[in-house]
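For this view, one protein chain was removed and the others were kept in their places.
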Amino acid sequence: MHEQVAAAALEGAAANVWLVPLLPFLAFLIISFLTRPWGRVSAAVSILALTGSLGVSAQVFWQRFTQDAPPMQVAVPWITLAPDHPLGTIELGLLVDNLSAMMLLMVCFVGLCIQIYSTAYIQTEIAHFPTQGSASMSRFFGWMSLFTFSMLGLVLSHNLLEIYIFWELVGLCSYLLIGFWYFKHSAAEAGKKAFVVTRFGDLGFLMGILMLGVALKGFDFLGLSQKFTQGIPEGLTAGFVALAAVLIFCGAIGKSAQFPLHVWLPDAMEGPTPVSALIHAATMVAAGVYLVARLFPVFHPAGHAGEAALLVAWIGGITAFLAATIAVVQNDIKRVLAYSTISQLGFMMAGLGVGAYTAGSFHLITHAFFKSLLFLGSGAVIVACHSNDLWRMGGLRRHMPFTWFAFLMGCLALAGVPPLAGFWSKDEILGYVYAAPGGMALFLVLTFSAFLTAFYVTRMYFLAFEGPYRGAEKAPADLAGPVPPLSLPAPFPTSQALDVAPEWTEEMATSSQEDLPAACRGAGMEHVPHGLHAPKEVSPWMWGPLLVLALFAVFLGFAGVPTGVGLGLPNFFEGFIHLSGEGHPHEFHWTPMLLSVVVALAGIALGAGLFAGNPERGERRLRSGLRLVWPFLQQKWYLDHLWARALAGTMYAGALTMAWIEANLVDRAVFGLAGSVRSWGDWLRSEHTGKVQHYALMLLLALVLLAVGIGMVEPGFFTSRQFVINLLEGGR
Amino acid sequence: MIYDPNPVAFWLLAAMVAGCALAVVRARKLFHAGLALVGTLFAVAGLYGLLQVWFLAAVQVLVYAGAIAIMLLFAIMLTHHMMTPDLKSLTTQPWTAAALCLMLLAILLGATLTSTWQTAPDTTLSPTWTPKSGFQVAEAVPSIKALGFRLLDPFTLPFEMVSVLILVSMIGALVVARKNPALPKAPEGREEEAP
Amino acid sequence: MDTLVTQLDRLPLLSLVTLAPLAGALVILCLSQRSVRAIQTVALLATGFSLALAAWLYARMSAFPDATGFLWQELHPWLPEFGMQYHLGVDGLSMPLVLLSGIICFTAAFISLQIDFRHKEYFALALTAMTGVFGVFTSLDLFCLILFYEMASIPMFFLVGIWGSDKTGLGKPIRRQDAAMKLLLYLQLGGGLVLLGIFGLYFLSDLKTFDYPELLRATLAREHQSWLFLLIFLGFAIEAGLVPFHTWLPDGHSSAPTALSMLLAGVLLKMGGYGILRVAVGLLPEGARIWLPLIGVLAVVNILYGALCALRQTDIKLMIAYSSVSHMGIVFLGISSMAWPQVGTGALFGATGAVFQMFSHGVITALLFGLAGTVYLITHSRDMTRWGGLASRMPWLATVYTLGALGSLGLPGMSGFAAELMVFLGTWQQRPFLAVLAICGLVITATYLLRSVQFAFYGPLNPRLAEVRDALPAEKLPLGLLALTTLVLGLAPRLLTDVTTPALQAILERLAS
Partner (left out) sequence: MSPIGLNHFLALGAVLFCLGTYGVLTRRNAIAVLLSLELMFNAVNLNLVAFARFMPNLDGVVLAVFVIAVAAAEATVGVALVLSIYRNFRHIDLDQVDTMKG
C-alpha cells in the first residue's frame, strides 16, 4: 500500500523486539490484577520484566551495532476500512533502526536503575503517609511499568499515528505519576496541569500528523523520510511542509517542555522523585527530541534546514536560556533540576534545529544518564533531610559520601566539565551551532546558557553538600523556602474564576481540626518532624544505582568524542547514529570547544566564589547583584501568569460566555416558548369561569363565528335552496 | 288555496309577543317577568289561532300558560320574596350578550328573509314537488282529526316516548328537589370558598 | 453446530432480542409489588437474554464480513392497505447499535437495583422503553420505527419525573418534573418532525409503503429530497442533541435516575444518530449532498459549545451531559464528512468514525453516568465540588471513573480515541479547517474531565464523607463490563469497523451515484 523504503523485516535479535514493550505491559497487568496487596512482590515483578526488556534490547542494540543493517520494520493493520487505498488503513508496527535501538537500551537501562532505586525510595515516602500501605507501592510499580511500556512503544513506533498513541499514553502515565499522592491537592493540580498543557501541544501535533500524512498519503516514518530525502515532495510547497513540521513540533514543545509550554514541568516535581528522574528527566521529556530526530528529514528536506528547523533551533535556544536563568534563583533542589532539564532539552532542540542530528541525539542519551543521576541523588538528599529546600541542607558531603560522590559527578557532567559526558555532547551541539550559517547569535545565547548552567549547578552543589548542615533550624528564614510573590500574585487558580472550587482542601484542615482522619488532612502529614540528628546515608538500594549512573555520567562521553580532538578514540556514537546516505558535513572547530570549557569553568568559579565560603552572604550578593532581574526570574518570567491569564483565562471566559448563552438565550428561549404556551393556556383557562351563562355565551359566540365564517366562504350557503332541502331531507 | 292572515291581527299579536318577551328578559321583579311570560304565551297562542291551528292554540293555553307558567310562578314564590326587585337582575356580560344576540338576529333574519321558501301561496302546491312523506292539499288546514292521525301513524313511537319522558322528568324532579339526608346542610357562605 | 445454527435461524431472533424486555415488563406487571427480588430477577433475565442474543448475533455477523444486505429479516404484514408491516432486520450499521443497546440495557438494569421504591412500575416502564430502543435499531419499517421510538421515549417521562433527582450546583435549580416535561416535549417534537418527513417519503415516493428496503428504490425529486432530509434530519438531530435544540439533554439526563441517564445518554442519543444515517442519509442521498456540508459547521459548534458549557458545571451529571453534547458533535462531524463520498477515504473514515463514536460514547457515557450516580447514591450530592478526596475511600470507583474520564477525553487505548481519530482523519481529508476547530475541542474536554476527576476523587478527603463505602459487587459488575468494553474496543477497533464497513460502503455508494 505504500512503498516499503529499503526496510527489511525484523530478523535476528530484532525479531524479539516486541518483547521489549510487552514485558513491562505484562508486569503492569500482573501488578494491577494479581499482586496489588503485596508491594514488594509487585516491585520484583516490575524489575524482573524490565530486566528481561533490557536483555532483549541489549541484544537488539548489539545486533544493530555489529551489523550495518538497514532499518527493520513490521506493521499490522489496526483499523482497515479501504484496504486498496493508501489512506484506508491505520497500522501499528515496530520500527527498529539505530536510533530506536539506542533509545531502547537507554530507556531500559535508566529505567531499571530507577526502579531498583525506587524499591527503597518509595517505602520511605510511603512511611510519611499514614493512610498509605503496601498497595501504594504496587500502584507505583504498576504505573511505572505502564509508563515503561508506553515509552518503549513510543520509541519503537512505526508511524506517526502510532507514535501519537504512545505519546498520549506516556502523557497519561506522567499524569498519574505526578498525581501519585492523589490526596495532596497540589499533586493532583500539578498532574492535571501537566496533562492539559501538554495536550495544548498535542493538538498541534495531531493537526500536523493529519496534515502531513493526508498530504503524503501515508504516516510511516520510513516512507515519509524517504519522500523528503530529495527535498520537498512533489505537489507540496515549502510553506506547507514548514507549517506541518511546526505543528508537529508543537507536540515536541509540549512534551519536551519547550518555551512557551514548559510551565508544567517544574510543577510536575510534585511526583515522587524517581518519577521525576525517569519521566521528567530521562525519557518522556526527551520524546519530543526523539520525535524531531525521527522526522529529521521533514525539518531538513534534502539536508537543508527549512523554516521549521530554524524555529526549532530558536525555540531551543530561547528555552535553554530562559530555563537556565530561572534555575539560578530556585531554592527547591528538584526545581533547580527541573529547570535544568528544560534548559538541556533546549540545547538538544537547538542542535537538531541547526542540523546536528548526531549531536542532539548524543546529548539526549548522555543527559538521560546524568540528569536521572542528579534527580535520584536529590531524592536521596530529600530522604535524608526531609526537605526539598536547599537552605535546609548543607554539609551533606560528610554525611552521605556515596551520594555525594555520585551527585558531584552528575553536577560536573551537567556543568560541562571535560571530560565528563555532558561536556562532549553539549560541546558538539555548540560546535554545530557555531559552524551553522547564521548561527552566531544562537551560539552566543547557548554559550551564555552553558555559563549559567555551570553557575547554578555549582550553587546547588555548594548549598547542598558543602559547609555545615543547616537543617530546619539553622536555615536562613529570609532566604529559604519558596520565595513569596513580589509584584504579581501567584497565577490564579482558574477554577475559582468559575466559582468552581472544591469545598474542601488541605488548607482548611490546618487549624483546630486535630481530630480529623488522616486522609482528610492530606499533605499535612508530609513533613514528618525529625530531630536535630544529622542526615544519614541512604540504603545501598539507593546509592547503588547512583554509582552505576555516575559511572556512565563520567565515561559515556567517550563514546562520542569528536575525531578532531585527537584522543585517538573512534567516534562510536557518530558511527552508529548518523543520517543515512549522507556524509558528515560537520567539521571540528577548536574555538567553541575551548570557549565552552572556559565558560563552564568561569561559571563554576563564580558559583564557588559566591557560595563556597558563606552561602548566605553569597546569595544576598547574588540577589542584590541581579536587582530587578531577580524578582523577574523568581516569577519565572511571569510566564505562568501569562498562561493563567491569557490562555486558561480565555478558555474559562469562553466557558462563562457559553454558559451564559445557554442559560440566558437558549434556555430562556425554550422557557419563553413554554411560558407563552402556558400563558395562552392560562388565558383559556380563565375562560372556564364555571359559570353556565359564560359558557353559553361562548357557545353563542362560536355559533356566530361559525355562521359568519361559512357565510364568508360560501356566501349563498344559508340562502340557497339546497340548504333548505338538505335541512328538510336530512331529517327524514 | 292561498292563505292570507289578517295583517292587523298579526301586527297586534306580534307587538304583544315582542313586548312581553322583552319584559320577561328585562323585568326587574321576577314576578313581573313571570306574568309577562304568561302574556307572551297567550300572544303566541293567538298567533297559532291566526294561523288556524286551533288545536295547538288550545294546547298552548292549557299546557303552557296553564301548567308550566303556573309552576314557574310557584318556583318564584318558593324561592323569592314576591315583589322584591331583583337588584342585580341583569348580570355581567349584558353588552356582549346583547351584541351577540343582535348578530344572531341579523344572521337569522338574513338567512330566513333571503331564502326562497317553497311556500304554498307561491308555488300553489306544484304537483312536481312532493315530500317523501306526502301530504294532501286538503290537509293544508290542519284539523284535529288529521293531527291525530299524524300523531298516531308515523309518530307513534315518539309520541309514546314523550309520555315516558314526562314521567321520567317528574321522577327526576322529585329526586333532584328532594332533601338529601346524606348531605350535610350546606353552611352559609359556602359560595365564597375558593375552589 | 451448523445444524443447530440453521435451526436457530428459523426462530424470530430479532423479535426475541427486541421483545424480550417487553415480555419481562409484562411478567413484572403480573408480579406483586412486594416481591422485589422477583421483579429485579425478571428484569435482569430479560435484558441479559437480549444482550446474550445480540452478542451472539453480532459475533455471527462479524464472522461473515462480506455479508451484505439485511440479515435475519422478519416480515409480517400489519396494515397492508397502508403499506405498513412489522419488518425487522439488521445490517452492519444497526447491529453494533443493537449490541450497544444490549450492553447498556443490561448494565442499566443492573444499576437499577439501586432503585428503592415502586420497583414494579419502575422496571415495567424501563423495560418497555428498552424494547423501544431495541426496536428502533432493528425495525426496517419506518412506521414501526416511529412506534418503537415513541415506545422508548414516552416511558422516559415517567421514569425521570418519578424516580429522578433535582438539579443542584450552579444556576437555578430545576425540578425533575420540569426536566421530564422538557425531555418529553423535545423528544416528541423530534418524533413529530421525523413522522412528518416519513409521511412525506410515503406520499412523495409514489410507492405508498413504509418499508425501508422498498423505499431504497424510490426516486424522489431533488427539492423534495432536500425538504424531507431537512425534516428528518432535524427531527433526529433534536434527539441526538444538536445545538441549539439540546437543552432537554442536560436537564433530562442529569435529572434522570442513574440507570435512565445511562439509557438516555447511552442509547437514546444514538437513536438520533442512527436515524440520520439510516433514514435521512440512507434514503435521501441528494438531500444529504445538499445539507451535509452545513451539518459539519453545526457539528463543530456542538463540540465546542458543549465542551465549554461542561467546563462551567459543578453538578457532575450535568457536566457529563454537556460532554455528551460535545461528543455527539463528533458524530455529526463524521456524518457530515459523508458529503463528499468520492474524495479519498474521508467519507468512509468519517462515517465509520461516527458509528464508532456512537458506540464508544454510548459505553463511556453510560459508564460515567453509572459511576456518578453511584457516588451520588453514596454521598447524596451531585455537586462534585462537594465531594473531594474520595479516592481514599472508594478506590475502585475512583479508578474506574478515571478510566472513564480518560476514555471520554479520547485517550489512546480506549474506544473514544479510535472514534475521534477516524472522524478527524475523515474530516481532514475534506475540510481541514473544521477538523482544526474540532481538535481544539479536545483540550477543553481534557480540562473539564480531569478537573472533575481531581475535584471528585483527588485531594484530601472531605471530612463530611469520612465514612463512605466503595462500590458493591452489584455495581462493580455492570460498571466493570462497560469499562472493559471500551478498553477492548479501543485496543481492537476492527471488532467494530469490520462489521460496519460493508453497510456504510453501501450507503456511500448510494450517495456517490
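So that you can tell them apart, the chains are marked A, B and C in the order they are listed, and the count of residues begins at 1 in each.
Following the convention adopted for this analysis, a contact is a pair of C-beta atoms (placed from the backbone, for glycine too) under 8 Å apart; a residue touches a chain by one contact, two chains touch by 3 or more.
Keep in mind the model is a prediction, meaning the values are calculated, not measured.
For the chain that does not appear, the touching partners among the shown chains are A, B. Seen across the whole complex, the unshown chain contacts subunit B at 3-8, 10-11, 14, 17-18, 21-22, 24-25, 30, 33-34, 37, 40-41, 44, 47-48, 51-53, 55-56, 59-60, 63-64, 67-69, 71-72, 74-76, 78-80, 86, 88-94, 97-98, 100-102, 104-105, 108-109, 112-113, 117-121, 131, 133, 135, 139-140, 142, 146-147, 150-151, 155, 158-159, 162, 165-166, 168-170, 172-177, 179, 186, 188, 190-191, 195.
In the full complex, subunit A touches the hidden chain at residues 685, 687-693, 696-697, 700.
One rule holds in what follows: only the chains that are shown with their structure count from here on.
Centre-to-centre spacing of subunit A and subunit C amounts to 35 Å, using the average Cα coordinate of each chain. The distance from the centre of subunit B to the centre of subunit C, with each centre set as the mean of the Cα atoms, comes to 68 Å.
Interface of subunit C with subunit A (complex): residues 170-172, 182, 185, 243-244, 246-247, 305, 308-309, 311-314, 344-345, 348-349, 352, 385-389, 391-393, 398, 406, 411-413, 417-418, 421-422, 424-425, 428-429, 432, 435-436, 439-440, 442-444, 446-447, 450-451, 453-455, 457-464, 466, 493-494, 497-498, 501.
By the touch rule above, subunit A contacts subunit C in their complex via residues 77-82, 85, 87-88, 90, 131, 161, 164-166, 168-169, 172, 175, 179, 182-185, 187-189, 191-192, 195-196, 199-200, 202-203, 206-207, 210-211, 214, 495, 498-506, 509, 513, 516-517, 519-524, 651-652, 654-659, 662-663, 666-667, 669-670, 674. Listed in rising order, the residues of subunit A touching subunit B in the complex are 690, 693-694, 697, 700-701, 703-704, 707-708, 711, 718-719, 721, 723-724, 728-729, 732.
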